[in-house]
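A single protein chain has been omitted; all remaining protein chains appear in their positions.
After this line comes chain A, so read on.
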Amino acid sequence: MGQPVLLLGLAAFALLLLALPLAFWTLTTPRPPLRAVVRGLIATANALLASQLILRWLESGHFPVSNLYESLCFLSWGATLAQLLVERAAPSAWIPALTTPLSLVSLGFASFALPDQLQTSSPLVPALRSSWLVMHVSVIMVSYAALMVGSLLALGVLLADRGQRVQLRGSSVGSGAYRQAASAGKGGLALAAVAFSQAERLDNLSYRTITVGFMLLTVGIVSGAVWANEAWGSYWSWDPKETWALICWLFYAAYLHTRLNRGWQGRHSALLATGGLAVIIICYIGVNLLGVGLHSYGWFLSS
């Protein structure tokens, strides 16, 4: 692996490391210029990671996801991108404070905790030499990043406005868009918008981020199934990796459905979404590292 690739990764790590305490600081004392600085740091880290991945792609000649180091760098890139997009949609000091740790930890893990042989770029086995690889893996990785960012925002729902009741804001049927109607009275009626609490704002943001992540995960799983059918003759074979991707999908599908039940108001669905973080980590790292089952890409990996 080339020196520039490592240096770019370390530079991105340093920027994120600088951004994190600043992000926590803006949470306690509102300082708009400081928030712009945090945003700038994250955006620069994102650009560095992008150039690192492109450089690695040029060096190895294949899409840079062949090992855990590259894949974690890609995850950090996706997480910083998701974070910037979410903050663009709804600026809040909570977003960088909640989500910067994700890209920081995954990049730190990639840079410092991985044994060297996992960092070197390895050639691809025949089954992975396909144009499906780029599409399938990048979509799955971006979906993990979006789902994890959404889950971290849900963690914010658990932390913000504690002691205050939360009403779910946002679902496919729109149950969060209603309130108790004004009772009949005489004279002119004054209508005013409901003021959402910070927790409710985060709840809606988390819901929307997870919806996008869930859609991307669906695209990723479907593309994987179609690819597997082309390469191995079976669109589903209960391989541990694909099974865990399905478990993530089922888990977040359950989360999306809990929001439809009027009886399940409050922070329950946010708690479930936060739990999704653990499911994704098992799926993403656990299946490979903890040796839960044997993940091999078909019959060809060992050859």
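Some observations on this one:
The criterion applied here is as follows: a residue touches a chain if its C-beta (ideal position, glycine included) is under 8 Å from a C-beta of that chain, and two chains touch if they have at least 3 such contacts; residues count from 1.
As a convention for this text, contacts and distances are computed from a predicted model.
With the options "Thiamine pyrophosphate-dependent enzyme", "Cytochrome c biogenesis protein CcsB", "V-type ATP synthase beta chain" or "Carbohydrate ABC transporter ATP-binding protein (CUT1 family)" in hand, the undepicted chain maps to the protein name "Cytochrome c biogenesis protein CcsB" (source: UniProt).
Interface note for the absent chain: among A:7, A:85, A:260 or A:281, the touching residue is A:260. For chain A, the residues in touch with the chain missing from this view are 89-90, 123, 125-127, 129-130, 132, 169-174, 176-182, 184, 188-194, 196, 200-201, 204-205, 207-208, 211-212, 214-215, 218-219, 222, 225-226, 229-236, 238, 240, 243-244, 246-247, 250-251, 253-254, 257-258, 260-261, 287, 292-293, 298-300, 302-303.
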